[in-house]
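Every protein chain but one is kept in place in this view of the complex.
First chain written, first letter: the chains are A, B, C, D and E, and each begins at residue 1.
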Amino acid sequence: MDQRVAAIEAYFQNADPSASLKVGPKDKDGNATIPAGLTTPAVGVAGPGHNAWMMTSAALVLFMTLPGLALFYGGLVRTKNVLSVMAQCLGLAGLVTILWWAFGYSLVFGKSFNSPFFGGSEYFFMKGVDSAPNTDYAAWVSQNVFAMYQMMFAIITPALIVGAIAERMKFSAVILFMTAWMFLVYFPLAHMVWGVTGLMNGVWNGTAAIKAIDFAGGTVVHMSSGWSALILCLVLGKRLGFGKTPMPPHSLVLCMVGTGMLWVGWYGFNAGSAVAADGIAANAFTTTTLATGTAAAVWALLEYIVRKKASVLGFCSGAVAGLVVVTPACGFINSTSAMWVGILAGAIPFFAVTKLKPLFGYDDALDTFGVHAIGGTLGALLTGVFTSGAVNSNLTGDAAKANGLDKLVAGGTVWVEQLKAIGITLALAVVGTLIIAFILKAAIGLRPSVEAEQEGLDLTDHGEEGYIYESKS
Amino acid sequence: MDQRVAAIEAYFQNADPSASLKVGPKDKDGNATIPAGLTTPAVGVAGPGHNAWMMTSAALVLFMTLPGLALFYGGLVRTKNVLSVMAQCLGLAGLVTILWWAFGYSLVFGKSFNSPFFGGSEYFFMKGVDSAPNTDYAAWVSQNVFAMYQMMFAIITPALIVGAIAERMKFSAVILFMTAWMFLVYFPLAHMVWGVTGLMNGVWNGTAAIKAIDFAGGTVVHMSSGWSALILCLVLGKRLGFGKTPMPPHSLVLCMVGTGMLWVGWYGFNAGSAVAADGIAANAFTTTTLATGTAAAVWALLEYIVRKKASVLGFCSGAVAGLVVVTPACGFINSTSAMWVGILAGAIPFFAVTKLKPLFGYDDALDTFGVHAIGGTLGALLTGVFTSGAVNSNLTGDAAKANGLDKLVAGGTVWVEQLKAIGITLALAVVGTLIIAFILKAAIGLRPSVEAEQEGLDLTDHGEEGYIYESKS
Amino acid sequence: MDQRVAAIEAYFQNADPSASLKVGPKDKDGNATIPAGLTTPAVGVAGPGHNAWMMTSAALVLFMTLPGLALFYGGLVRTKNVLSVMAQCLGLAGLVTILWWAFGYSLVFGKSFNSPFFGGSEYFFMKGVDSAPNTDYAAWVSQNVFAMYQMMFAIITPALIVGAIAERMKFSAVILFMTAWMFLVYFPLAHMVWGVTGLMNGVWNGTAAIKAIDFAGGTVVHMSSGWSALILCLVLGKRLGFGKTPMPPHSLVLCMVGTGMLWVGWYGFNAGSAVAADGIAANAFTTTTLATGTAAAVWALLEYIVRKKASVLGFCSGAVAGLVVVTPACGFINSTSAMWVGILAGAIPFFAVTKLKPLFGYDDALDTFGVHAIGGTLGALLTGVFTSGAVNSNLTGDAAKANGLDKLVAGGTVWVEQLKAIGITLALAVVGTLIIAFILKAAIGLRPSVEAEQEGLDLTDHGEEGYIYESKS
Amino acid sequence: MKLIIAIIKPFKLEEVKEALAAAGIEGMTVTEVKGFGRQKGHTEIYRGSEYTVDFLPKVKLEIAVADGVAAKAIEAIVTAAKTGKIGDGKVFVVPLDEVIRIRTDERGETAI
Amino acid sequence: MKLIIAIIKPFKLEEVKEALAAAGIEGMTVTEVKGFGRQKGHTEIYRGSEYTVDFLPKVKLEIAVADGVAAKAIEAIVTAAKTGKIGDGKVFVVPLDEVIRIRTDERGETAI
Partner (left out) sequence: MKLIIAIIKPFKLEEVKEALAAAGIEGMTVTEVKGFGRQKGHTEIYRGSEYTVDFLPKVKLEIAVADGVAAKAIEAIVTAAKTGKIGDGKVFVVPLDEVIRIRTDERGETAI
């Protein structure tokens, strides 16, 4: 009876329900085992509240890409390329679904390779991934839901890159580039940061070489996409007429709609990264909200100061920057720190986008580098600066004690580990992208013909038009 | 104490919490009863995690129609008819709310008639439908939430028909047609498939004549709407100028936005159909995701093969087809089967839409038949082929044992029952629609005047314009 | 053991889990205390199902504003002002985030002032607001999530006002007006109605002077914004050319999309106001659905009767009116009453908007007064008329017994208290708005220059255009 | 040379184009316009506010032709665009002093 | 006959239409155009990139009139469209050789 109740109580603590069943002889690592046949009805099943939240979160993260990001980016391009951006988001959703099912989930969250760089082969083709929890990652969430949730991250990350290279990369080249990029950059990086045997998973890997922390993907998602975006847009070259012809957003209305969806969906991204509906999720929800609202206000305020007008694009950019920067930090910092994160997130990407880009003259079409690379890097660093053991008990959990993260947290020096993680992420993204881009360029070429680019990719790559408003009545 | 804990443990299993209380004398069916007064605080109440998920799911299914489907369809018509499609979706939401409250819920989920074809009268005007669970359908979900959740299905089903008859049916005729259709087709069919006394409810009706299975509405929702759509569009005739004037979608941007919303909302539709946030829901969530992403990729790939261009409309059509086909199957198949479902869902409706329609020349304006009828029928059949007892314990539950479904599952012959269910659904939809359509045609006419159709239904039926972009500054 | 199980059982009842621990000596109020050190793992933590629902609900309420309301309002203005409406919604999101974090939450939900009009200072800068529940408001929901949830209400309320003054108020004036309005009107009113020491919080304040009830914000949100909107639009004056130039909505498509999002998001608003995923939430979900669908149908039906055409704007207006009117009532009335609420909500605001406004000639641009003030006032009154103790046990809870609300409910005279609450709300909104508006008008002026208003606020206030569709290929 | 300006109902564009092609005329420039004339507009109602929309969607064709071809072109347009209902539109003929093909610098009738 | 082409500010359209009606002219064709002239445009800024928009929204009216009516029509347009501020627009008068009403095949002044 005590064990039965203890298993249920674990539900409220997001703890392992089988802990109290571990009364058998010790295994070779010295951990007590569960005697054969001993179980309770609350062991090995999904917890309804946690499962509900993770299904909701997975749906919300999909919502970020389809249609959130597709609208955010689609609104910012010119009319003739709106569908091309949408097709790229849709195409990545399809492509990554297949890659993730076949190899991705296993390469990231498997552990059979026992490697810091790649997961394992045990879950190839999602073998054995069913509705029982995988307690390496979540005590109370169905493993298949966890796998789908993580798939949504694997979809949005390459889709973010699309922003930098919008309006001038062939659809076929985008698809081939991203296929290679998932294997060369995303899967290893995600394993390094989030896999239980990962190189820089300070929270869950007791033997992590780098004791870095990344709650919801500052390195894995935003730095990886942002820095790859910069490199790819440099290799690709500028859009025809860049700097001469004006290329204003064709619909700030769509862009604003996309921003709202990104913000809403991001709760799944950030609070969902607790993989439970517990107090850590609640904290992530709160810091995400505060940082985002503040960053939106700060960016627009800076615009108002600099040129007397606060713009819708400014509010939207600030909100997205706030979301990006708080991503790695949200589950580790308190609400006061979240306000500081918001202020910095509103200010630093603002200068990256309005000053750095004109200075260097690269054509980061929709500012993936300025917002995601700069913001992601800033966020990874700030996570180290602001992290607080009081907010998240995993920072002082078993793994963190084993690898010494707990002491770094107490000593306030996690930022050193974060710098290491930043360096590795940056190097992997840059090198990986360079290799793939140059090979592809040589093999099939990256850009459409000049005529195609002039006519717009909607017609030339997809044979469609975004809007046909003519009256024929 | 044991009973108190057992009731709580039932929450994690989505099982009946009162099972352990059944220690009283046996009733006339030989089932033990609960002694008067014996209860625990966890009996007869909603379980928070399950209730949370079902409220979320109900909201998601509403989102599929408003604005999801309204955008998906609205984007595909010409500018002059965009509002008419939206008005029809909105009008059906209003109409069905009233019908469902008054009669619908009771006719589908009541059991006082003890009939395989109609439910009962006990819940007319939602009498007695309150926040306690109705354990016939859900051990841990408030009955009123269940009723609202199911109402959202009753709203979207007739709204799907709108796609086939878009741009050429009078608003008044649409509303009257649908009113009759709900009583003649939807309510009986939903009872047959999902009511505990339903004719072909293999999972829950121990005395079902047909041991068919339909997790989230392949027959009830997609076949019924899709086949009715075909018949109605034949009775109605083609749009003026069909085949001569081009009628391209006026906004693929809106169509894509609607697709994203449909996909996101569909998680409520499919995973919500577990009526719990349990492992079955988790499985449905997973198979839905895999089939949809794959189908989107396959459809676009076929386009690329056939005509060297993958289109946004192709991706969207593939995604919707994937969602449709996996709907009846999602809670009964494993993830490997989901990939097969995805491939077939991307291929077969593709051919229906691009080859069958031009061949026969009917004017299924937005391809409700090609996607929902073909896809729904395919899905119903594949459900029988791929269903796996390992995935869903209800396939071997009490009712399934009583009616023999468990043996069919083990023997791999559920598809025979599925064929019967397909036949009945098809017959009901076709005959019901023919009757209503011909009566209405005789009584008030179905089509607007030629001038009205030419001017567009937005102005003539609703007195509004979709867009007024003129600058007047 | 009994206490451990009882704590868990409290989760299913949304009751205080520590109740059974209160076995220590009585405190000065005569309540038993919890002996030092006595606790169970299920005490003082968030309940997963409830927390999951409240995070979902908070995200849904944000979705109502961004992009829901921004689209609903944005679609109804002329092209040249679409971004100004969106900028105002975004700006308020940013502004209120900062105000709420710094003072708002504490002024509304604190109790250190022990005042009926303002909360307290204990939570300034969200000090101590962490993931543990604040049992004054929710037994099982993290206090920080509760704070964020309530913040979303504080964002949408001033954003509603924007509808009345659209197209003719300077952005800087909007921001300054709203800053003052939050302190003068919203924070005190929200405390009066929802704070545990609030003046007219009949359900939770045992010593409330006015025993009024308001489940989700009929007074706090809709009356306050609606009446303030009327006053502000009178002080501001009419738009240039009002009554002479036609000012039709530039995109009913966007308006309809916004309506769908508002409806979906409103489930977070209304069912979320139970601050639990319990039976009360389930009831609120149900009544909200029924009233909204019915009101949409009724409004459109009245249009059809009056002028032979049911319009999309009519359906949308009816749906929003239904949502508004049912807001204060949803957790207190049964489903039959919800249908009556729906009918009245479809009819009375319809007449306010189509008859009252032309009669008096004020320029309530997007009908904030007609829908939110009239609807909110109607709802507050109907709540008193239809409230039913059977639906919500808090109406007969400890506080309700202490202040006598339980007897008013039994006697059917809650509407008298509601009238008092209506009077106070109306007075506060009107006086507060007049004061701020006149001071601001004198200080910096409220309106843009005539040229700026003619050119449109998008260009003059924000330096952007909503749509740039020109083809440049 | 003449510049023929024709205002027609939008749904007649395809037919007129074909009729002109049949008459050997394969170049034209088309603009979406709003027409105001005897044909009545419609009324739109938004929450109780009624607007009368007098301007109706029309399509304007501009066609440069050699003098000898003008009559045939006009004939083709008028025949194809006619529905016999009010609002069918007008054809205006304006003198044309010069035509230049930008690509080739050709001038006059050969540039048409 | 004359074809009067008037470029005016968009918000003056209603007034000009009424002035023409008062002068007995009830047919016209309207096009949304962009004008470039002495009137200055505005600047738009998107994330640090500034664009100067020189082209301003204008409305173009095309009105076919009999010779005798031209002066009155021009007078009506100029009076109604004038604000006195830069950018009020222009009126161009072009000779019109022929007019045909498509519906009836009428030609010349009776077709206007």
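In this section, a contact is a pair of C-beta atoms (placed from the backbone, for glycine too) under 8 Å apart; a residue touches a chain by one contact, two chains touch by 3 or more.
Small disclaimer: the values here were computed from a predicted structure and weren't measured.
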item	value
Among A:Thr33, A:Asn114, A:Thr207 or A:Thr245, residue touching the chain not depicted	A:Thr245
Touch criterion as defined above, residue of E:Lys17, E:Lys58 or E:Arg103 at the omitted chain	E:Lys58
Contact residue for the chain not shown (choose from B:Glu9, B:Glu167, B:Asp278 or B:Asp367)	B:Asp367
Residues from chain D at the interface with the omitted partner, ascending	3, 17, 26-31, 62, 64, 94-103, 105, 111-112
Touching residues on chain B - with respect to the absent chain	246-249, 307, 309, 311, 313-314, 317, 353-355, 357-358, 367
Where the missing chain touches chain E, by residue	2, 5-8, 31-38, 54-55, 58, 60, 74, 77-78, 81-95
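As a working rule, only the chains that are shown with their structure count from here on.
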item	value
Whole-Å gap between the CA centroids of chain B and chain C	33
Inter-chain centre distance, chain B versus chain E - centres from mean C-alpha coordinates, in Å	55
Junction residues of chain B, two or more chains touched	1, 5, 8, 11, 47-50, 52-53, 56, 60, 245, 257, 454-455, 463-465, 467, 469-473
Numbers and ranges of chain D residues touching at least 2 other chains	11, 32, 44-46
